[in-house]
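Okay, here's the structure, questions in a sec.
Some chains have been omitted; the remaining ones sit where they do in the full complex.
Naming follows writing order (A, B and C), and every chain is counted from residue 1.
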Amino acid sequence: MTIKPLGDRIVLKVIDDVQQTQGGIFIPDSAKEKPQKGEVVAVGPGKTMDSGEREPLDVKVGDKVLYAKYSGTDVKMDGVEYKILSVKDVLAIIE
Amino acid sequence: MTIKPLGDRIVLKVIDDVQQTQGGIFIPDSAKEKPQKGEVVAVGPGKTMDSGEREPLDVKVGDKVLYAKYSGTDVKMDGVEYKILSVKDVLAIIE
Amino acid sequence: MTIKPLGDRIVLKVIDDVQQTQGGIFIPDSAKEKPQKGEVVAVGPGKTMDSGEREPLDVKVGDKVLYAKYSGTDVKMDGVEYKILSVKDVLAIIE
């Protein structure tokens, strides 16, 4: 079973911050709204613009991204936690 | 009696999550706003864009979709529970 | 005396749900916001679009429609209850 997000939505596999310390330490500031990490596993076709064309998404499958903690909707599938959210809630790509 | 939704609305037959375990287990995260499943049984003509044309809908009859729990309006017809909602409240298509 | 609605408004004759059981049973879900039925008796000319043309309405006189319960404004004329509401508050046409 696969999830095909609609519009400008994407599907992320949530990355656990605790297992995150190899290859650059990423520690969000605990007193503020924390961003979280995820890996993009599916992207929507983009929103339809006034011209009738699709607005391209700035992320692609495989990208690791930071997103605001309370954005999007969580689903579990085959025991893995996914998140469906608008690409507008993605703050940055991490490389 | 059939329902023809207007604008960008669609009609869904609600799928009961409890009978949902064959062919990939789908378990929404209980602590968050839960998405729910439905099967598309009718789609509207799309909203009229500034150009005068209809904006195409990204779902078609027969699609199984995830949607936010509290979106749309519920109706019962011949004992079956349906939901009328905007296609913007559909998160993803499940295949 | 007749009512000519303005813009994208329509006038509905309210259909009583209790007399509604022949020809397909329509029972709205009582725990949610209930849609109601009405028959279209007049339609406005449509809103003026940026191009200066009128946006066409998706309903016509004689259509039976579902609409959200608390939308629109009620008027009584010659003892009959009518409702004036925007076509955007019409959920679907029933056939």
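Quick notes on this structure:
Here is the rule we go by: contacts are C-beta pairs under 8 Å (C-beta built on N, C-alpha and C of every residue); 3 or more make two chains touch, one makes a residue touch a chain.
Bear in mind that the values here come from a model prediction, so they are computed numbers and not experimental data.
Here 3 copies are displayed; the structure file describes the full homo-oligomeric complex as 7 copies.
The working rule: only the chains that are shown with their structure count from here on.
With centres defined as mean CA coordinates, chain B is found 23 Å away from chain A.
Note on chain placement: the centre of chain A and the centre of chain C lie 41 Å apart, centres being C-alpha means. Within chain B, the positions touching two or more other chains are listed as 50.
Per the touch definition, chain B reaches chain A in the complex via residues 23-29, 32-33, 35, 49-51, 53, 55-56, 58-59, 66, 68, 87-88, 90-95. Residues 1-7, 9, 11, 42, 45, 48, 50, 52, 73-79, 81, 84 of chain B are the ones touching chain C in the complex.
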